[in-house]
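Every protein chain of the complex appears in place save one, which is left out.
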Amino acid sequence: MTAIALIGAGRMAKVHVASILAAGAHIATIYDPVAQAAQDLAAQTRAKSCSTAKEAMDDPSVDAIVIATSSDTHIALLYEAVEADKPVLCEKPLSSSFQKGVQFIETIGEQAARKIFIGFNRRFDRGHAAVRQGVHANQIGNLEQLMITSRDPYPPPLEYIPRSGGLFRDMMIHDFDMARSIVNRPIISVTAHGSSIIDPNIGALGDIDTANVTMLTDNGVIINIINSRRCAFGFDQRIEAFGSAGMLVSDNPRQSGFTVYNKENPGTPAPILEFFMERYLSSYTAEIHQFIQCARGGVDMPIHAIDGIMAAYLAEAATASLKQGKTINLTHLQQEF
Amino acid sequence: MTAIALIGAGRMAKVHVASILAAGAHIATIYDPVAQAAQDLAAQTRAKSCSTAKEAMDDPSVDAIVIATSSDTHIALLYEAVEADKPVLCEKPLSSSFQKGVQFIETIGEQAARKIFIGFNRRFDRGHAAVRQGVHANQIGNLEQLMITSRDPYPPPLEYIPRSGGLFRDMMIHDFDMARSIVNRPIISVTAHGSSIIDPNIGALGDIDTANVTMLTDNGVIINIINSRRCAFGFDQRIEAFGSAGMLVSDNPRQSGFTVYNKENPGTPAPILEFFMERYLSSYTAEIHQFIQCARGGVDMPIHAIDGIMAAYLAEAATASLKQGKTINLTHLQQEF
Amino acid sequence: MTAIALIGAGRMAKVHVASILAAGAHIATIYDPVAQAAQDLAAQTRAKSCSTAKEAMDDPSVDAIVIATSSDTHIALLYEAVEADKPVLCEKPLSSSFQKGVQFIETIGEQAARKIFIGFNRRFDRGHAAVRQGVHANQIGNLEQLMITSRDPYPPPLEYIPRSGGLFRDMMIHDFDMARSIVNRPIISVTAHGSSIIDPNIGALGDIDTANVTMLTDNGVIINIINSRRCAFGFDQRIEAFGSAGMLVSDNPRQSGFTVYNKENPGTPAPILEFFMERYLSSYTAEIHQFIQCARGGVDMPIHAIDGIMAAYLAEAATASLKQGKTINLTHLQQEF
Partner (left out) sequence: MTAIALIGAGRMAKVHVASILAAGAHIATIYDPVAQAAQDLAAQTRAKSCSTAKEAMDDPSVDAIVIATSSDTHIALLYEAVEADKPVLCEKPLSSSFQKGVQFIETIGEQAARKIFIGFNRRFDRGHAAVRQGVHANQIGNLEQLMITSRDPYPPPLEYIPRSGGLFRDMMIHDFDMARSIVNRPIISVTAHGSSIIDPNIGALGDIDTANVTMLTDNGVIINIINSRRCAFGFDQRIEAFGSAGMLVSDNPRQSGFTVYNKENPGTPAPILEFFMERYLSSYTAEIHQFIQCARGGVDMPIHAIDGIMAAYLAEAATASLKQGKTINLTHLQQEF
C-alpha cells in the first residue's frame, strides 16, 4: 500500500485525504506550518505528525509526496521533494514567480522535472478529458479551432486581486494548460484583450475581470479563450474543439436530470454545478488516483513541471500582450523545452 | 458519534460502509452468517465482529442498526431489531413473503413500524426527489398524471427468475413506492398488462419481461408505470409528473457534458449512467445520511415499514390483475394502514 | 397540372389552398354551402364557384377532390366523390357516426376505399414520421413498447363537449391512427382509464378530460396512449417507441434555438410550438403534396378509408372499456379488414 507524505493540512489537503484513501493508499506523515492543523489531521488519519516538511518527506516509510500548501511555498517545498527523490504531486502553480519557476526547472533538470506531477486537475474532468482524448484519437479529423470558456460564479475578494498575479496568471492558467494539452503543438503567438467591465475597482487595481485571448499554433490552429470573473448562472466551464470532420463539446454538467415545464419555463433544466468543489471534485479524485498509479510504477507524470512552466509562460505572454496592446510572438521557451 | 451495528458484510454492506463513515458515524459491530466476511470487514473498519446478529444489535455501544443481508433473512432480523429497540434501516424488501410482512406489522404495531427505515433508495435520487418535492410544493398545481419508466440494461440470469417473485415484486416494487411517495393519496385500482417479448424463456417460467401498470387514485390521478427487463442504451429511469400548472420531469443523468458533432452524429451526448450502482450510488449515500439523522433525533423514518408493505401490496395487486386479466379494486389494506 | 375540386371554403379549406398551389396543382372548382364563402375563395384563386358539390366534383377539368367541410357532412360528400370516380382527400373523421362509416366501406367496397385519402395529418409530422419509418426500418430491432402523449393547450368550449363524441372519438382518434401506423400489427385488446380532473363540468357532461389507454398487439407489443385536454406549457405531442435495440423519440419541436441562462433559469429553452396550426402546419402541406402525387399516379393512398374506420373502431372500444370498467378484446373488425 502506497504511503503518502502530506505537506499541508488545510482545505485542499483535506480534499486529497479522501481521494488518497479511496485510491487504496494511506497517509504516513503530515506536516503543516500550523502544528495544530497537522496534529489534528494526523490523528484523524492515523498518520505521524512531523515538525518539518523534510522530516515528513524523508521518513523511510514514505513512498510519495503530496504538496497542498499555499502557492508561495511550492517552489521551496519542491526543492526539498526533489532532494528526497520521491514522486511528488504539487498543486498548481509550480511557482508564483515565473522566473523562479524557470530557474527551478533549469536547476533540477528535465528528467527530475518529469517526475513532478502538477495538479492541473481540470484535465481530469470527465467531459474535458473526453474532448482531449477525442481530438488525439482523430475523432474530428484535423483540429482547426479550439474555444475554451471559463467563468467563475463571482469575483474573488478585492484584497486578493493585488496578490493574485492578475487574471491571466491566476485564473486563465488552467485554460492555457488545457489548450496545450489538447492542441499538442507549439503555440506561436498570443493576443490578449481585456476589460474591467464587471467591477471598475478591479481595473483601479491594475487588473481585468473579463478577458479574451487568441493564440495560434505553428500549423494554423486558432485557439480562443474567454474568461470572466462573474457568471450569474454558476461556474461556466466549457470547451469546443472544431475540426475537419466535426466538433467535440464539453458542456456544463447539471445537478440532476430534473426539468420544469410551465407557462414561463417550457423546459428549464436543473442548475449547473455551482463552483469548482462541486464541478471538479471528481477530477481531484481522478488526479490523485493517476498520481498514485504513476508513483507506484515509477513512470513519468502525465502533467509535469515543464507543463507547469509552459502554462505560466503563456500567462506571461498574455499579460505582456494586454499591456503592450499587440500580439506577442513566442519562440524562446518553446524551443528550450 | 453514532455507532452502527452492521448486519451483513457483502456487497451492499460494503456500499453502506463508505456512506456511514461519510455521514460522520462509525461501525461498532458487524455480523454476517459467513464469519470470515464479518471478520474481514470488521478488521478494515476497526469494528467488533460478532457471532450472532443479536449480539451485534444488543451491544450497549450500538445506537442504530443497518440490515444489508439477503432478502429472505430480513423479516427474522427485523424482529430481533425491534426487540433491541434501536432505530433500524433495512434494505428493501421488508419481506420476500407479503403475508409474513403483513403479519410482522400487525405483530409489532404501527408505532414500532414507523421506526424502521426501509431502503427504497431511489427516493433519494436527486432528480426523482426534485419531482416529488415539486409536486408536494404545488409547483405544478394539482397533479393529474404520473408516468414512471424503469428499464434495466439487461435481464437477470434465467435461474433468478423463479425465485424473484416475478417482475412486479422484484423490479416494479421500486416504482410502486415512488408512485405512492409522489401522489400521496390512496390508490384505488390497479390494472396490469405484460408480455415476455424480450425472452420467451422468461415467459416459459411464468414471468413477464415487459410491463405496463395503470393505477388510479381516489381523486382521479392516473398513474402509469412502464417496466422493461432490457434496455439497449443503459439504465432508463425517468419520471414525468403532469399537473394543472405544468410538468416536472426527472430524466436520465449523463456521464458528462461531452457531446459529439459529426456527419452521422449531429450532437450525440455522453451515455446515460450504466446501472444502479452508477445511477443510484449517491442515493445510497443520501439515504444513509438521512437514516443517521433520524436515528440521532429519535424521530419517525421518512420511509418506514408500512411503506414497505404498501408497495408490496401494489405488487400483489398487479400480479393478480395480470393473472386475472382485469382491473383489481383496492380497499382493504388502504383503510387499515 | 393537377386540377382540384375544393369542397369547403372555411378555415381548413384555406389552409389547403396554399399547400395545393405549393404542390404545383391548381384549384379548378369550389363549393361551399355558404355560397358567398365559395365565391370569395374562388375569386381569390381564379377558380369556378359551383352551386352543388356534385357540380364541383363532376366538372370535366377536375382531376382530384379535396373535402374540407364540417365532420357531419363527410360521409354524404364521400358517396358523391366515389360516384365521381376521382381520387379524394377527406379531412378526418371518415364519419362522425361509426356505424355509418362501416356501412360506407361495406357499400363502396375495399378497392374504392383505398382510393380515399383520410387526412390524419399528424402522420406527416417530421418527427413522428421519423419514428414510424425508423421502427419499420428495424432501427430499434423488435418493437416492444409504444408510448404516445397528446395534450392540448386548453379544453374546447364546454358547449362543444356533447357533440364531440367524447375524448376518445374526438381527440385520441389521432393517436389511435398513429399507433396503428407504427405497430403495423393487429391490436387485440383495449383498456381505458379516464377522469374529469381538469374540469368537473366535463365530467358532468358525461365525458373525461384526462385519459390513459393501454392496448396489446397480437405479438405482445404494449401500447400506451396518454391524453389531456389541457397543458400549461403548450401543445404536448410526443412519441416514444422502444425496442430490443433502442428507442426512437419524437419530442416537441421548439419555436427557435433561443435559450436563457440566469440565476433562476439555468438554460430555459424557447417555448414549444403553441397549437396544431403552428405544430402541424408543415404536416398539412406534406399531406397535400403526397395526396396530389398519389392522385397523379392513380395509386392507393397511404392512409385510406379503412384506416379511418379502424381508428374509429379503437375509439369505440376505448369508450366501451371506460364505460364497462374492463378490458375489451378485439376480434371482429380486425379480421374483416
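Note that the chains are named A, B and C in the order they appear, and that numbering of residues resets to 1 at the start of each chain.
One rule holds for everything that comes next: a residue touches a chain if its C-beta (ideal position, glycine included) is under 8 Å from a C-beta of that chain, and two chains touch if they have at least 3 such contacts.
Predicted model, so just to flag it, every value in this text is computed and none were measured.
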| item | value |
| --- | --- |
| Among C:A23, C:I140 or C:I225, residue touching the chain not depicted | C:I140 |
| Residue of C:I20, C:I75, C:M247 or C:L330 touching the missing chain in the full complex | C:M247 |
| Chain not shown: contacting residue from A:M12, A:A76, A:A112 or A:A232 | A:A232 |
| On chain B, residues whose C-beta touches the chain left out of the figure | 232-234, 254, 261-263, 265-272 |
| On chain A, residues whose C-beta touches the chain left out of the figure | 140-142, 144-145, 147, 151, 191, 193-198, 210-212, 214, 216, 219-222, 224, 226, 228, 230-233, 236, 242, 244-247, 325-327 |
| Residues of chain C in contact with the chain not shown | 125-127, 130-131, 134, 139-140, 238, 245-263, 265, 270 |
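Just so we're on the same page, only the chains that are shown with their structure count from here on.
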| item | value |
| --- | --- |
| Cα-centroid distance, chain B relative to chain C, in whole angstrom | 42 |
| Euclidean distance of C-alpha centroids - chain A vs chain C, Å | 58 |
| Contacts with 2+ other chains: residues of chain B | 140, 245-247 |
